[in-house]
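All protein chains but one are shown in place.
On to chain A.
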Amino acid sequence: MHGIKRTRLTQEDIQAKKQREQTKITEYLALTEQVLSRKKHKDWSEDALGLTSKLLQVNPEFYTVWNYRRNILLQGLFPRGTPEQNNQLLVVELTMTMGALKSHPKVYWIWNHRRWCLENIPNGPGEAQEDGADGWKKSAWDKDLFVVEQMLDVDSRNFHAWNYRRYILSNMPKPRPEKTELTYTKQKILSNFSNFSAWHQRSKVLSSLWASGKLGESKSKENEFKLIRDAMYTDPHDQSVWMYHRWLVGNDISQEVLEREIETIQELLAEQPDSKWCLESLVHYKRMQLKNHKEKVDTQVLTGECQRFLAHLGELDPMRSRRYEKIASQLNTI
């Protein structure tokens, strides 16, 4: 149970609540009994489907009933339906689960059921090899992308929705150009720099675009450095931005870019001398310099700076002081 305030009930309150719930319990158990007994008897009828809708509306977490529902469709209704009818059945499923999802956006089973529906949309309305042969599929997957974007407008960190969105983008019959995802994530980021889910998605899309050569890595990286610089200055206390920066810098960046980035952060630190994330990042990047570019830097000066920053971090952020001490103790062995 998450986020439900505890209320202190008197004995009378408790009794009254139990009284009120009694009828609901009786009805719920009767419906459950009815559904499970039909399931046992392999009742694949439309009637049974109606009962599962009723039960799932009360309790969308009842995974066994979702399974039963799919079996009713697979064993009972699909075999005797035309492709048109079966497509229509699945459109109804998608509409029904959309309502369930809006009130229960974090129930795994509902998301699963939608995936199953999408994957079972038949070919049509056209004949095979014809244009429009996958028209039903296209329209269902497109619609779901729209639905999931609406869900992300309501809660931009819902990981179920992000996962589902990635699933749709990589499986839809007519894929969208991958680059459109850069626009989407940027728009999410600009409306809230703290949306780590969007930064995460952006890192995945960019990695894939760079690896496939669809986007030139060095130029695109420079654009990202620009974007992240704005974010850093807007909210230097936001860890999402700093984590993304760390990804962007990576492990094999040139000494030149690394120095430029260190300089940028140092300028920010001058404005915000107690910024934990500035200090943390500077320690990380300076240790990188010590490790990767030893011959080009003044080891003693860098080590001294790191020691100083780590001591400062220990004071600013005592909960994690042991980690800072550990890093400090390893400095001389780099």
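Just so we're on the same page, a residue touches a chain if its C-beta (ideal position, glycine included) is under 8 Å from a C-beta of that chain, and two chains touch if they have at least 3 such contacts; residues count from 1.
The working rule: contacts and distances are computed from a predicted model.
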{"item": "Chain left out of the displayed complex - its UniProt protein name, from \"UBC core domain-containing protein\", \"Geranylgeranyl transferase type-2 subunit beta\", \"tRNA-dihydrouridine synthase\" or \"Multifunctional methyltransferase subunit TRM112-like protein\"", "value": "\"Geranylgeranyl transferase type-2 subunit beta\""}
{"item": "Listed residues A:S197, A:S275 or A:T303, member touching the removed chain", "value": "A:S197"}
{"item": "Hidden-chain contact residue, picked from the options A:L29, A:V154 or A:L190", "value": "A:L29"}
{"item": "Touch criterion as defined above, residue of A:W44, A:W116, A:Y184 or A:Y285 at the omitted chain", "value": "A:W116"}
{"item": "Where the unshown chain meets chain A, residue by residue", "value": "1-6, 8, 18, 21-22, 24-25, 28-29, 32, 36, 39-40, 58-59, 61-64, 67, 70, 108, 112, 115-116, 157, 159, 162-163, 166, 194, 196-197, 200-201, 203-204, 238-240, 243, 246-247, 318-320, 322-323"}
